[in-house]
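Inspection log for the structure reproduced underneath, given as structure tokens.
Note that one protein chain is taken out, while the other chains of the complex remain in position.
Letters A, B and C mark the chains as written, and numbering starts fresh at 1 in each.
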Amino acid sequence: MTQTIRTAILGASGYTGAELMRVLHGHPLFRITALTGESQAGKPMHEVYPHLRFADLPALVKHDTVDFSNIDLVFCCLPHGTTQTIIAGLPDHVKIVDLSADFRLFNADEYAQWYGHPHQALELQKTAVYGLTEHARDAVKAARLVANPGCYPTCSMLPLLPLIAARAIDATSISINALSGVSGAGRAAKQSNLYTEIAEGVSAYGIGSHRHMAEMEQELSRTAGYAVRISFTPHLMPLKRGMLATIRVKLAAGNTVDGLRDMLSKRYAGERFVHVLKAGEGAPTTHQVAGTNDCIMSVHADRVEGYALIISVIDNLGKGASTQALQNANLMFGLDEATNLDCFAQFP
Amino acid sequence: MTQTIRTAILGASGYTGAELMRVLHGHPLFRITALTGESQAGKPMHEVYPHLRFADLPALVKHDTVDFSNIDLVFCCLPHGTTQTIIAGLPDHVKIVDLSADFRLFNADEYAQWYGHPHQALELQKTAVYGLTEHARDAVKAARLVANPGCYPTCSMLPLLPLIAARAIDATSISINALSGVSGAGRAAKQSNLYTEIAEGVSAYGIGSHRHMAEMEQELSRTAGYAVRISFTPHLMPLKRGMLATIRVKLAAGNTVDGLRDMLSKRYAGERFVHVLKAGEGAPTTHQVAGTNDCIMSVHADRVEGYALIISVIDNLGKGASTQALQNANLMFGLDEATNLDCFAQFP
Amino acid sequence: MTQTIRTAILGASGYTGAELMRVLHGHPLFRITALTGESQAGKPMHEVYPHLRFADLPALVKHDTVDFSNIDLVFCCLPHGTTQTIIAGLPDHVKIVDLSADFRLFNADEYAQWYGHPHQALELQKTAVYGLTEHARDAVKAARLVANPGCYPTCSMLPLLPLIAARAIDATSISINALSGVSGAGRAAKQSNLYTEIAEGVSAYGIGSHRHMAEMEQELSRTAGYAVRISFTPHLMPLKRGMLATIRVKLAAGNTVDGLRDMLSKRYAGERFVHVLKAGEGAPTTHQVAGTNDCIMSVHADRVEGYALIISVIDNLGKGASTQALQNANLMFGLDEATNLDCFAQFP
Partner (left out) sequence: MTQTIRTAILGASGYTGAELMRVLHGHPLFRITALTGESQAGKPMHEVYPHLRFADLPALVKHDTVDFSNIDLVFCCLPHGTTQTIIAGLPDHVKIVDLSADFRLFNADEYAQWYGHPHQALELQKTAVYGLTEHARDAVKAARLVANPGCYPTCSMLPLLPLIAARAIDATSISINALSGVSGAGRAAKQSNLYTEIAEGVSAYGIGSHRHMAEMEQELSRTAGYAVRISFTPHLMPLKRGMLATIRVKLAAGNTVDGLRDMLSKRYAGERFVHVLKAGEGAPTTHQVAGTNDCIMSVHADRVEGYALIISVIDNLGKGASTQALQNANLMFGLDEATNLDCFAQFP
């Protein structure tokens, strides 16, 4: 007889919470027993998300009314900055996947600099695992607290980390242009995210200053063994979900574009969710990963000799957030990491 | 030990075929063993639909190369008019769900009139079941050939049939305005369906002449017991998938709007895929059913006394095509009709 | 030498205000000399609307800082309910086109019933002209205060009024299904209008209760000579702009579908902005009128004998709001009504 894992989603009224409820439906072990949302506490979930109308879900409650002694697993979908004290206050037996940025940076000074205030749970921070699953699987299995990576870092680092580890590229040469769907901005009512302001237009934002650079530089530097700075420019697309990174890298001496592709193919050959296209197969599109935990990447020759271009796609709400969170939680409880995650994109 | 049902999809290169492959993934019994596509025969499926890249699917082949003695179940996704002789040529042991319109009309004269040529499989037509599942469940279970209903008829008749059966509305008063996503038009390259021609605009089409009226009038008349003509106007929306019908009906004497809602609620109380909103719950949106087999409906007072307005939503590729086809196939093979169909819409 | 008309836009930070600034650009007489916006007062227009960056426009100011003795023409784009006292406070020499609903209903009781509070400028109301230009041209020319019609009423009544006036249709039979772009909901930050909530879905709203029914019933009744109630269901589309009404009417005895089309063709033969398609020309789409002051309509046979279907399209921000406002203002100042309005839709 299998044991049920009692699962809470904190901040369940946002899009990552909704996506978690969708992908947890029918999960063999994880059963949602608590959903929190401060401003909408008291509402049944179908008032918040009518598409979840037919799910058997508890109503939203305020955080401080939850008895966490009855909870085994927490997915924390709270906004950046609000999460540290909340998580620090959970009982020791609870395992946590935190989808916010609060536990991703290991250096407290870096955190303070990028997020504008001192970290409030420094001891807990030391125990956190940066959960880019394919690069931290063993640590995730043993972790109590997993800091789920950001969407841009997931999309960019899956191709970059193996190449840096192999010293196949010059880590100081990395330039990333990334395109994201609007759901990454959350469900808060903002004029700039209205349909009328987004549809039929594109824009760059956070130029030279987006906070996801901090975790990318941390992880890339850790792998490289020296401090790495990257160029990173995110763009907002008229998409509900989807993320594409176009990454330009300089080949290290003795390397070739085909060599890079081979390296990535081998590194990810056994992976269920990371796929490397063969030469001649073109580049992936975000359509191919919408609603899934997949990352698909391709490697191409740049027009300028000695450089390569890498295209990498994920669903920003999927592998970039909620499905990677579930993949990590599956591992933390000894399950097959693909549990409830084996599906195809909905196309068209 | 369960037996595997060997399953073929004819015309697998279209959108309804792709959707079938998606929802058949992981099905406990139905295993796809043949996929046909005349013009793209020889191609592996991932060249036709890259989002199915990681599925273990056979390549597309020409119809006449398939050995149907090894096939138990056929989903026929061929274009209207081409299906009759194909299906007539299948061995007797094969069960068929036909997603085209070819076997939906029981009257050969009606068929010839609406489709412009004589029916070519009149004997087979007599054995076909019009598979609006919730209104033909027993017949579907016993059928060899199910004519899967059109999307507009599914969306419109789920609310209408119980009301006509109960003589709660005047069947001669029905006026349907319906909105459809573009995927209903298929994957053929047409200038009128280019992104540039569709995005940010809406239009009505087939005004007074759309062929789906034929099957609606057939089924509504059959239920009413007298000949019914309806007003029906379809519109093309800048949506990939989704369908909404706004239906105006005149209450029969002694009936009320609340009475109609109660009637529908009771009729569908035990159904897994048909849902009637309560008074005060507003109207459903197509977002709530995208990618699912669900139909959600609501009943409202019209401004003009004695009339009611009904809103009904489905996914035109889901309950309007491929998932209803799977629901029917599940029944034809003695399975729980919800097998592989229990999921939530992907939102946002 | 032409005189400059000093023009103010009240509530200039909304979409109808922005559209007015766009279509007033290069106007030979109307020169924008004041823009008001309470919450954003002090901001230069390019911070509010960067696409107007290169216009020579005054900054937004608070209403009570404007010296209206220096203003000749006011376009009032304030929200419904806030406009009455504002307009009542303007000096007598100022001519006003009010884009809100505040002066559209002539019956104070009707106003109070639909809008939930008593009308606050009853004397002024008596002087207002309901400015559906093609049906009120002479009154508009002579008016000081024009109540610019709502978008749904404009789109629906342009085809309906001539047919009712000619007693060619049964005015008690009218059923309108209408589709609108999201810009009609304005620029306020609302969760329900986020890109993520709107894109790739459609919904009905205000079923049986939308306030535009009040002005439609007023005008239709006035033309019919008896009280008319209509069925009207608006729907929200994933469009930035565009509106389409599908109108079903019952032919009065002795009338035909072709007769209705002829009647409309003749009625609008001399009009610059209202166009009636010929038999065989199909139905118009909203693409054809985006950004223009045009209304295009077509007349079709219904499947049910004795009924006709009319399709009518406008741009909800154009003929449904700002360009009709300019058309009216042109007339109020003795100009050609088409001044600055002669253009084609931007397609694709």
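The working rule: a residue touches a chain if its C-beta (ideal position, glycine included) is under 8 Å from a C-beta of that chain, and two chains touch if they have at least 3 such contacts.
These numbers were taken from a predicted model, which means no experiment stands behind them.
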Hidden-chain contact residue, picked from the options A:T83, A:S100, A:T133 or A:T196: A:T196
Residue among A:H119, A:K240 or A:R261 touching the omitted chain: A:K240
Contact set of chain A toward the excluded chain (per top definition): 172, 175, 177, 179, 196-197, 199-205, 207-209, 213, 229-233, 235, 237-242, 244, 246, 248, 283-287, 290, 300-305, 307, 309, 311, 348
Residues of chain C in contact with the chain not shown: 15, 18, 21-22, 25-26, 49-55, 183, 199-200, 240-241, 275, 284-285, 287-291, 294, 296, 317, 342-348
Chain B, residues in touch with the chain not shown (by the definition above): 15, 182-183, 187-191, 193-200, 238, 240
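Just so we're on the same page, only the chains that are shown with their structure count from here on.
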Averaged-CA centre spacing for the pair chain C and chain B, given as whole angstrom: 39
Two or more partner chains touched - positions in chain B: 199-200, 240-241, 284-285, 287, 290, 348
